[in-house]
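A single protein chain has been omitted; all remaining protein chains appear in their positions.
Up next, chain A:
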Amino acid sequence: MKKTKAVTGLAALTLMAGLFAGCSSNNNNADNAAATNAGNTGTGTEATAAPEGDAAKDIKGDITVITQRTDIVDTVFKDYAAKFNEKYPNVKVNFEALSSYEDQIKIRMSTNDYGDVLLLPTSVAIKDLPDFFEPLGKMSDLEQQYTGLEERSVDGISYGIPITVNFSGVIYNKQVFKDAGITEVPRTFEQFQTALQNIKDKTDAVPLYTNYAAGWTLTQWEADLATVAGDREYVNIAQVASDDNFVQGQPHYDLYKVMYDAAKNGLIEEDPTTTDWETSKADLANGKIGTMMLGSWAIGQIKGLATNPDDVGFMPFPTNASKILVPLSDDYNLGISLHSKNKEAARAWVDWFINESGYPTTEGGGMSPVKGAELPEILKQFEGTDVTFDTLAPAKAGEEGWVDAIDKEAEIGLWQPDFKKVIIEAAIGNRKDSYDDIMKDLNDKWKAARAKVTAAK
(Lines give C-alpha, C1' and ligand atoms only; values in the text may rest on other atoms or scores of the structure.)
Protein backbone atom coordinates (compact mmCIF):
# COMPACT_ATOMS: atom_id res chain seq x y z
CA MET A 1 0.00 0.00 0.00
CA LYS A 2 2.68 2.40 1.02
CA LYS A 3 4.72 1.51 -1.98
CA THR A 4 1.91 2.30 -4.41
CA LYS A 5 1.54 5.71 -2.86
CA ALA A 6 5.19 6.44 -3.32
CA VAL A 7 4.95 5.28 -6.90
CA THR A 8 1.97 7.45 -7.69
CA GLY A 9 3.66 10.40 -6.04
CA LEU A 10 6.67 9.87 -8.20
CA ALA A 11 4.50 9.49 -11.25
CA ALA A 12 2.92 12.83 -10.54
CA LEU A 13 6.34 14.42 -10.18
CA THR A 14 7.57 12.89 -13.42
CA LEU A 15 4.50 14.16 -15.17
CA MET A 16 5.18 17.66 -13.91
CA ALA A 17 8.81 17.49 -14.86
CA GLY A 18 7.83 16.34 -18.33
CA LEU A 19 5.43 19.21 -18.62
CA PHE A 20 8.06 21.81 -17.93
CA ALA A 21 10.74 20.06 -19.91
CA GLY A 22 8.39 20.01 -22.86
CA CYS A 23 8.02 23.74 -22.64
CA SER A 24 11.68 24.55 -22.49
CA SER A 25 13.24 22.17 -24.98
CA ASN A 26 12.86 24.61 -27.84
CA ASN A 27 14.78 27.27 -26.04
CA ASN A 28 17.68 24.93 -25.45
CA ASN A 29 17.97 24.24 -29.14
CA ALA A 30 17.90 27.91 -29.90
CA ASP A 31 20.64 28.55 -27.38
CA ASN A 32 22.83 25.84 -28.87
CA ALA A 33 22.32 27.27 -32.30
CA ALA A 34 23.27 30.65 -30.94
CA ALA A 35 26.47 29.28 -29.45
CA THR A 36 27.64 27.56 -32.60
CA ASN A 37 26.86 30.47 -34.83
CA ALA A 38 27.91 33.25 -32.52
CA GLY A 39 30.42 34.53 -35.08
CA ASN A 40 27.77 34.91 -37.72
CA THR A 41 25.06 36.93 -36.09
CA GLY A 42 24.19 40.24 -37.63
CA THR A 43 24.52 43.43 -35.68
CA GLY A 44 21.53 45.16 -34.17
CA THR A 45 20.14 47.87 -36.39
CA GLU A 46 22.48 47.81 -39.36
CA ALA A 47 21.17 46.28 -42.52
CA THR A 48 22.58 42.96 -43.56
CA ALA A 49 23.29 42.44 -47.23
CA ALA A 50 23.88 39.24 -49.12
CA PRO A 51 27.42 38.85 -50.42
CA GLU A 52 28.14 37.75 -53.97
CA GLY A 53 30.15 34.96 -55.54
CA ASP A 54 32.51 32.94 -53.41
CA ALA A 55 31.45 34.69 -50.28
CA ALA A 56 28.17 32.78 -50.62
CA LYS A 57 29.96 29.61 -49.59
CA ASP A 58 30.99 31.22 -46.31
CA ILE A 59 27.42 31.74 -45.21
CA LYS A 60 26.27 28.92 -43.03
CA GLY A 61 23.65 28.06 -40.48
CA ASP A 62 20.15 26.72 -40.09
CA ILE A 63 17.26 28.92 -41.00
CA THR A 64 13.55 28.39 -40.55
CA VAL A 65 11.29 29.84 -43.21
CA ILE A 66 7.66 30.27 -42.22
CA THR A 67 5.17 30.34 -45.07
CA GLN A 68 1.41 30.42 -45.59
CA ARG A 69 1.56 27.96 -48.50
CA THR A 70 0.58 24.72 -46.79
CA ASP A 71 -0.31 23.33 -50.21
CA ILE A 72 3.18 23.44 -51.70
CA VAL A 73 5.49 23.47 -48.70
CA ASP A 74 6.49 19.83 -49.14
CA THR A 75 6.79 19.93 -52.91
CA VAL A 76 7.72 23.21 -54.57
CA PHE A 77 9.45 24.64 -51.53
CA LYS A 78 11.61 21.54 -51.18
CA ASP A 79 12.79 22.10 -54.76
CA TYR A 80 13.51 25.73 -53.95
CA ALA A 81 15.66 24.65 -51.03
CA ALA A 82 17.62 22.27 -53.23
CA LYS A 83 18.27 24.97 -55.81
CA PHE A 84 19.16 27.44 -53.09
CA ASN A 85 21.71 24.98 -51.72
CA GLU A 86 23.50 24.88 -55.05
CA LYS A 87 24.47 28.46 -54.45
CA TYR A 88 24.67 28.42 -50.67
CA PRO A 89 25.74 24.88 -49.79
CA ASN A 90 26.25 25.54 -46.10
CA VAL A 91 22.80 26.84 -45.28
CA LYS A 92 20.17 24.39 -44.15
CA VAL A 93 16.65 25.61 -44.85
CA ASN A 94 13.73 24.33 -42.80
CA PHE A 95 10.15 25.16 -43.64
CA GLU A 96 7.13 25.63 -41.49
CA ALA A 97 3.72 26.22 -43.04
CA LEU A 98 0.90 27.77 -41.04
CA SER A 99 -2.63 27.06 -42.17
CA SER A 100 -4.15 30.29 -40.91
CA TYR A 101 -1.04 32.34 -41.17
CA GLU A 102 -2.23 35.66 -39.87
CA ASP A 103 -3.74 34.29 -36.66
CA GLN A 104 -0.99 31.86 -35.80
CA ILE A 105 1.98 34.09 -36.50
CA LYS A 106 0.44 36.81 -34.35
CA ILE A 107 0.62 34.54 -31.33
CA ARG A 108 4.12 33.35 -32.21
CA MET A 109 5.30 36.91 -32.43
CA SER A 110 4.61 37.55 -28.78
CA THR A 111 7.65 35.33 -28.14
CA ASN A 112 11.13 35.62 -29.64
CA ASP A 113 10.76 32.44 -31.63
CA TYR A 114 9.09 33.17 -34.92
CA GLY A 115 11.50 31.70 -37.44
CA ASP A 116 14.21 33.46 -39.39
CA VAL A 117 12.40 34.35 -42.58
CA LEU A 118 8.70 35.05 -42.43
CA LEU A 119 5.91 37.06 -44.02
CA LEU A 120 5.14 40.40 -42.43
CA PRO A 121 1.64 40.05 -40.95
CA THR A 122 -0.62 42.76 -42.31
CA SER A 123 -2.17 43.28 -38.90
CA VAL A 124 1.04 44.58 -37.35
CA ALA A 125 0.90 48.37 -37.33
CA ILE A 126 3.49 49.70 -39.78
CA LYS A 127 5.19 51.77 -37.11
CA ASP A 128 5.77 48.66 -34.97
CA LEU A 129 7.64 46.76 -37.69
CA PRO A 130 11.10 47.80 -36.40
CA ASP A 131 10.28 46.03 -33.12
CA PHE A 132 9.96 42.70 -34.87
CA PHE A 133 11.86 42.76 -38.15
CA GLU A 134 15.37 43.28 -39.35
CA PRO A 135 15.84 46.34 -41.60
CA LEU A 136 16.61 45.24 -45.15
CA GLY A 137 18.12 48.51 -46.25
CA LYS A 138 17.29 52.06 -47.21
CA MET A 139 14.18 52.29 -49.33
CA SER A 140 15.91 54.76 -51.65
CA ASP A 141 18.59 52.14 -52.44
CA LEU A 142 16.34 49.12 -52.71
CA GLU A 143 13.89 51.04 -54.88
CA GLN A 144 16.36 50.79 -57.77
CA GLN A 145 15.72 47.08 -57.71
CA TYR A 146 12.19 46.41 -56.45
CA THR A 147 8.68 47.81 -56.66
CA GLY A 148 6.10 47.84 -53.91
CA LEU A 149 8.49 48.62 -51.07
CA GLU A 150 6.56 51.63 -49.80
CA GLU A 151 3.83 49.51 -48.21
CA ARG A 152 6.08 48.14 -45.50
CA SER A 153 8.70 50.83 -44.98
CA VAL A 154 9.14 53.00 -41.92
CA ASP A 155 11.10 56.27 -41.98
CA GLY A 156 12.78 55.39 -45.28
CA ILE A 157 13.92 51.95 -44.16
CA SER A 158 12.40 48.85 -45.74
CA TYR A 159 11.44 45.84 -43.67
CA GLY A 160 10.02 43.59 -46.32
CA ILE A 161 10.00 42.80 -50.04
CA PRO A 162 6.72 41.66 -51.62
CA ILE A 163 6.67 37.97 -52.53
CA THR A 164 4.53 38.90 -55.51
CA VAL A 165 2.68 41.94 -56.77
CA ASN A 166 -1.04 41.44 -57.25
CA PHE A 167 -3.49 43.24 -59.44
CA SER A 168 -7.17 43.27 -58.62
CA GLY A 169 -10.35 43.32 -60.60
CA VAL A 170 -13.03 41.04 -61.95
CA ILE A 171 -12.35 37.43 -62.78
CA TYR A 172 -14.97 36.18 -65.22
CA ASN A 173 -15.90 33.25 -67.35
CA LYS A 174 -15.59 34.12 -71.05
CA GLN A 175 -17.97 31.37 -72.14
CA VAL A 176 -20.69 32.66 -69.83
CA PHE A 177 -20.22 36.15 -71.26
CA LYS A 178 -20.45 34.77 -74.77
CA ASP A 179 -23.62 32.82 -73.95
CA ALA A 180 -25.16 35.95 -72.50
CA GLY A 181 -24.41 37.80 -75.70
CA ILE A 182 -21.86 40.16 -74.17
CA THR A 183 -19.40 40.92 -76.91
CA GLU A 184 -17.49 43.75 -75.33
CA VAL A 185 -15.96 43.73 -71.87
CA PRO A 186 -18.07 46.14 -69.76
CA ARG A 187 -16.24 49.27 -68.73
CA THR A 188 -18.67 51.51 -66.83
CA PHE A 189 -20.96 50.79 -63.90
CA GLU A 190 -24.07 50.71 -66.11
CA GLN A 191 -22.47 48.44 -68.66
CA PHE A 192 -21.44 46.11 -65.89
CA GLN A 193 -24.91 45.93 -64.36
CA THR A 194 -26.40 45.33 -67.80
CA ALA A 195 -23.91 42.56 -68.40
CA LEU A 196 -24.87 40.91 -65.10
CA GLN A 197 -28.55 41.25 -65.95
CA ASN A 198 -27.91 39.63 -69.34
CA ILE A 199 -26.16 36.72 -67.69
CA LYS A 200 -29.15 36.24 -65.45
CA ASP A 201 -31.65 36.46 -68.28
CA LYS A 202 -29.85 34.39 -70.87
CA THR A 203 -27.86 31.78 -68.95
CA ASP A 204 -28.15 29.55 -65.91
CA ALA A 205 -25.02 30.99 -64.33
CA VAL A 206 -24.97 33.12 -61.18
CA PRO A 207 -24.04 36.57 -62.53
CA LEU A 208 -21.96 37.72 -59.55
CA TYR A 209 -20.93 35.37 -56.79
CA THR A 210 -20.22 37.28 -53.57
CA ASN A 211 -18.84 34.48 -51.39
CA TYR A 212 -20.57 36.18 -48.47
CA ALA A 213 -20.15 33.27 -46.07
CA ALA A 214 -16.38 33.04 -46.35
CA GLY A 215 -16.20 36.71 -45.46
CA TRP A 216 -12.63 37.51 -46.40
CA THR A 217 -13.53 37.19 -50.06
CA LEU A 218 -15.66 40.32 -49.70
CA THR A 219 -12.60 42.30 -48.68
CA GLN A 220 -11.22 41.80 -52.19
CA TRP A 221 -13.53 44.59 -53.33
CA GLU A 222 -11.61 47.15 -51.36
CA ALA A 223 -8.58 46.58 -53.59
CA ASP A 224 -10.56 48.02 -56.50
CA LEU A 225 -10.97 51.40 -54.82
CA ALA A 226 -8.17 52.91 -56.89
CA THR A 227 -9.81 51.74 -60.12
CA VAL A 228 -13.07 53.42 -59.19
CA ALA A 229 -11.19 56.57 -58.22
CA GLY A 230 -9.07 56.34 -61.36
CA ASP A 231 -6.26 57.90 -59.40
CA ARG A 232 -3.22 56.25 -57.87
CA GLU A 233 -3.05 58.95 -55.21
CA TYR A 234 -6.56 58.40 -53.94
CA VAL A 235 -6.11 55.59 -51.45
CA ASN A 236 -3.23 56.83 -49.35
CA ILE A 237 -3.33 60.58 -49.92
CA ALA A 238 -6.75 61.92 -50.95
CA GLN A 239 -8.67 59.54 -48.71
CA VAL A 240 -6.99 60.56 -45.47
CA ALA A 241 -7.34 64.22 -46.37
CA SER A 242 -11.11 63.95 -46.63
CA ASP A 243 -13.89 63.95 -44.08
CA ASP A 244 -16.32 62.79 -46.74
CA ASN A 245 -15.02 59.38 -47.61
CA PHE A 246 -18.34 57.60 -48.01
CA VAL A 247 -20.66 60.27 -49.38
CA GLN A 248 -22.31 60.06 -52.75
CA GLY A 249 -19.95 60.66 -55.65
CA GLN A 250 -16.91 59.46 -53.72
CA PRO A 251 -15.14 56.27 -54.85
CA HIS A 252 -16.14 54.24 -51.81
CA TYR A 253 -19.80 55.02 -52.39
CA ASP A 254 -19.62 54.05 -56.06
CA LEU A 255 -17.55 50.95 -55.41
CA TYR A 256 -19.95 49.31 -52.99
CA LYS A 257 -23.00 50.57 -54.91
CA VAL A 258 -22.03 47.97 -57.51
CA MET A 259 -22.33 45.31 -54.82
CA TYR A 260 -25.57 46.72 -53.46
CA ASP A 261 -27.25 47.05 -56.85
CA ALA A 262 -26.25 43.56 -57.91
CA ALA A 263 -27.63 42.08 -54.70
CA LYS A 264 -30.76 44.21 -54.85
CA ASN A 265 -31.52 43.16 -58.42
CA GLY A 266 -31.11 39.50 -57.57
CA LEU A 267 -27.93 39.14 -59.57
CA ILE A 268 -26.02 37.33 -56.82
CA GLU A 269 -26.26 33.77 -55.53
CA GLU A 270 -29.59 32.58 -54.20
CA ASP A 271 -28.55 32.13 -50.55
CA PRO A 272 -25.39 34.08 -49.75
CA THR A 273 -25.30 32.87 -46.14
CA THR A 274 -24.31 29.35 -47.12
CA THR A 275 -21.76 29.94 -49.87
CA ASP A 276 -18.62 27.88 -50.14
CA TRP A 277 -15.32 29.31 -51.36
CA GLU A 278 -13.75 26.08 -52.58
CA THR A 279 -16.68 25.09 -54.78
CA SER A 280 -17.11 28.64 -56.02
CA LYS A 281 -13.70 28.46 -57.70
CA ALA A 282 -14.70 25.33 -59.60
CA ASP A 283 -18.09 26.83 -60.45
CA LEU A 284 -16.50 29.92 -61.95
CA ALA A 285 -14.03 27.79 -63.83
CA ASN A 286 -16.80 25.69 -65.35
CA GLY A 287 -19.36 28.31 -66.19
CA LYS A 288 -21.80 28.10 -63.29
CA ILE A 289 -20.70 31.53 -62.12
CA GLY A 290 -20.21 34.60 -64.30
CA THR A 291 -18.01 36.89 -62.26
CA MET A 292 -16.19 37.20 -58.95
CA MET A 293 -14.19 40.10 -57.54
CA LEU A 294 -10.74 38.78 -56.73
CA GLY A 295 -7.05 39.39 -57.11
CA SER A 296 -4.65 37.97 -59.64
CA TRP A 297 -3.50 35.37 -57.15
CA ALA A 298 -6.77 33.50 -57.70
CA ILE A 299 -6.43 33.19 -61.47
CA GLY A 300 -3.99 30.29 -61.32
CA GLN A 301 -6.12 28.44 -58.77
CA ILE A 302 -9.27 28.83 -60.84
CA LYS A 303 -7.60 27.92 -64.13
CA GLY A 304 -6.30 24.80 -62.45
CA LEU A 305 -9.88 23.65 -61.91
CA ALA A 306 -11.21 24.55 -65.34
CA THR A 307 -11.87 22.08 -68.12
CA ASN A 308 -10.99 24.88 -70.52
CA PRO A 309 -8.52 27.23 -68.77
CA ASP A 310 -8.83 29.77 -71.58
CA ASP A 311 -12.37 30.55 -70.42
CA VAL A 312 -11.05 32.23 -67.32
CA GLY A 313 -10.55 35.91 -68.00
CA PHE A 314 -9.54 39.01 -66.13
CA MET A 315 -10.95 42.48 -66.55
CA PRO A 316 -10.58 45.71 -64.60
CA PHE A 317 -13.30 46.69 -62.12
CA PRO A 318 -15.92 48.91 -63.78
CA THR A 319 -15.35 52.62 -63.38
CA ASN A 320 -16.62 55.94 -64.63
CA ALA A 321 -13.18 57.51 -64.27
CA SER A 322 -11.56 58.88 -67.42
CA LYS A 323 -8.77 56.32 -67.44
CA ILE A 324 -8.73 52.73 -66.28
CA LEU A 325 -6.20 52.10 -63.59
CA VAL A 326 -5.60 48.60 -62.35
CA PRO A 327 -3.87 48.92 -58.99
CA LEU A 328 -0.85 46.82 -58.24
CA SER A 329 -0.46 45.96 -54.62
CA ASP A 330 1.80 43.82 -52.53
CA ASP A 331 0.96 40.32 -51.58
CA TYR A 332 2.60 39.43 -48.29
CA ASN A 333 6.05 40.94 -47.76
CA LEU A 334 9.00 38.76 -46.92
CA GLY A 335 11.15 39.87 -44.00
CA ILE A 336 13.67 38.68 -41.46
CA SER A 337 13.01 38.22 -37.76
CA LEU A 338 14.84 40.62 -35.48
CA HIS A 339 15.62 37.63 -33.29
CA SER A 340 17.12 35.51 -36.05
CA LYS A 341 20.47 33.96 -35.19
CA ASN A 342 21.52 33.59 -38.81
CA LYS A 343 20.64 36.87 -40.39
CA GLU A 344 23.09 36.59 -43.27
CA ALA A 345 21.70 33.23 -44.29
CA ALA A 346 18.18 34.55 -43.87
CA ARG A 347 18.98 37.53 -46.07
CA ALA A 348 20.46 35.26 -48.68
CA TRP A 349 17.18 33.31 -48.77
CA VAL A 350 15.08 36.46 -49.09
CA ASP A 351 17.11 37.75 -52.02
CA TRP A 352 17.26 34.39 -53.70
CA PHE A 353 13.55 33.72 -53.22
CA ILE A 354 12.45 37.01 -54.74
CA ASN A 355 14.98 37.14 -57.59
CA GLU A 356 15.74 33.60 -58.58
CA SER A 357 13.10 31.17 -57.34
CA GLY A 358 10.47 32.24 -59.84
CA TYR A 359 7.84 32.18 -57.08
CA PRO A 360 6.36 35.66 -57.72
CA THR A 361 5.06 34.79 -61.18
CA THR A 362 4.61 31.02 -61.02
CA GLU A 363 3.21 30.10 -57.62
CA GLY A 364 2.38 33.65 -56.55
CA GLY A 365 0.41 34.20 -59.73
CA GLY A 366 1.08 37.93 -59.90
CA MET A 367 3.89 40.13 -61.13
CA SER A 368 7.46 39.98 -59.95
CA PRO A 369 8.47 42.84 -57.66
CA VAL A 370 11.83 42.91 -59.44
CA LYS A 371 12.00 45.93 -61.74
CA GLY A 372 12.09 45.12 -65.42
CA ALA A 373 10.65 41.63 -65.00
CA GLU A 374 8.32 40.37 -67.68
CA LEU A 375 4.52 40.79 -67.45
CA PRO A 376 2.45 37.67 -66.78
CA GLU A 377 0.65 36.13 -69.75
CA ILE A 378 -2.88 37.20 -68.81
CA LEU A 379 -1.94 40.88 -68.84
CA LYS A 380 -0.48 40.92 -72.32
CA GLN A 381 -3.99 41.43 -73.76
CA PHE A 382 -4.00 44.88 -72.17
CA GLU A 383 -0.83 46.06 -73.87
CA GLY A 384 -1.66 49.00 -76.09
CA THR A 385 -5.11 49.61 -74.55
CA ASP A 386 -6.18 52.43 -72.25
CA VAL A 387 -5.74 50.16 -69.26
CA THR A 388 -2.75 51.08 -67.12
CA PHE A 389 -1.19 49.13 -64.31
CA ASP A 390 0.35 51.10 -61.52
CA THR A 391 1.20 50.89 -57.84
CA LEU A 392 -0.60 53.11 -55.37
CA ALA A 393 1.12 56.33 -54.42
CA PRO A 394 2.57 56.08 -50.93
CA ALA A 395 1.22 58.25 -48.15
CA LYS A 396 2.67 61.71 -47.62
CA ALA A 397 5.64 61.90 -45.27
CA GLY A 398 4.37 61.85 -41.72
CA GLU A 399 1.02 60.37 -42.74
CA GLU A 400 2.15 56.77 -43.14
CA GLY A 401 -0.32 54.28 -41.78
CA TRP A 402 -3.09 56.82 -41.31
CA VAL A 403 -5.64 54.96 -43.40
CA ASP A 404 -5.06 51.96 -41.21
CA ALA A 405 -5.10 53.96 -37.98
CA ILE A 406 -8.35 55.75 -38.84
CA ASP A 407 -9.92 52.52 -40.02
CA LYS A 408 -9.13 50.70 -36.78
CA GLU A 409 -10.08 53.61 -34.57
CA ALA A 410 -13.44 53.89 -36.33
CA GLU A 411 -13.97 50.11 -36.44
CA ILE A 412 -15.04 50.49 -40.07
CA GLY A 413 -13.00 47.57 -41.31
CA LEU A 414 -12.06 48.56 -44.86
CA TRP A 415 -10.29 45.22 -45.14
CA GLN A 416 -12.80 43.31 -43.02
CA PRO A 417 -16.00 41.71 -44.32
CA ASP A 418 -18.36 43.33 -41.80
CA PHE A 419 -19.86 46.33 -43.58
CA LYS A 420 -19.85 44.52 -46.91
CA LYS A 421 -22.02 41.87 -45.31
CA VAL A 422 -24.31 44.57 -43.99
CA ILE A 423 -24.63 46.00 -47.51
CA ILE A 424 -25.65 42.63 -48.92
CA GLU A 425 -28.07 41.99 -46.07
CA ALA A 426 -29.68 45.37 -46.64
CA ALA A 427 -29.87 44.82 -50.39
CA ILE A 428 -31.69 41.50 -50.12
CA GLY A 429 -34.14 43.02 -47.65
CA ASN A 430 -32.90 41.50 -44.40
CA ARG A 431 -32.31 44.90 -42.86
CA LYS A 432 -34.27 48.09 -42.80
CA ASP A 433 -31.39 50.48 -43.46
CA SER A 434 -30.92 51.75 -46.98
CA TYR A 435 -27.62 51.98 -48.79
CA ASP A 436 -27.40 55.64 -47.92
CA ASP A 437 -27.98 54.90 -44.22
CA ILE A 438 -25.08 52.46 -44.20
CA MET A 439 -22.79 54.88 -46.00
CA LYS A 440 -23.78 57.71 -43.71
CA ASP A 441 -23.00 55.61 -40.66
CA LEU A 442 -19.59 54.70 -42.09
CA ASN A 443 -18.88 58.30 -42.93
CA ASP A 444 -19.78 59.47 -39.42
CA LYS A 445 -17.42 56.91 -37.96
CA TRP A 446 -14.71 57.88 -40.42
CA LYS A 447 -15.07 61.56 -39.63
CA ALA A 448 -14.88 61.10 -35.87
CA ALA A 449 -11.93 58.73 -36.05
CA ARG A 450 -10.10 60.92 -38.54
CA ALA A 451 -10.40 63.89 -36.21
CA LYS A 452 -8.96 61.80 -33.39
CA VAL A 453 -6.09 60.34 -35.40
CA THR A 454 -5.02 63.56 -37.08
CA ALA A 455 -5.14 65.39 -33.75
CA ALA A 456 -2.92 62.78 -32.12
CA LYS A 457 -0.17 63.01 -34.72
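Quick note on the criterion: a residue touches a chain if its C-beta (ideal position, glycine included) is under 8 Å from a C-beta of that chain, and two chains touch if they have at least 3 such contacts; residues count from 1.
Here is the rule we go by: contacts and distances are computed from a predicted model.
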The chain missing from this complex carries, among "HNH nuclease domain-containing protein", "Sugar ABC transporter permease", "Dissimilatory sulfite reductase alpha subunit" or "Nitrogenase molybdenum-iron protein beta chain", the UniProt name "Sugar ABC transporter permease"
Among A:Tyr101, A:Phe177, A:Phe192 or A:Tyr212, contact with the omitted chain is made only by A:Tyr212
The listed residue (A:Glu86, A:Glu184 or A:Glu270) that touches the chain absent from the view is A:Glu270
Of the candidates A:Met109, A:Val154, A:Ile336 or A:Val453, the residue in contact with the absent chain is A:Met109
Logged for chain A, residues touching the omitted partner chain are 2-3, 5-6, 8-9, 12-13, 15-16, 19, 103, 106, 109-110, 123-125, 128, 131-132, 212-213, 215, 270-274, 408, 411, 413, 416-418, 421, 425, 428, 430-431
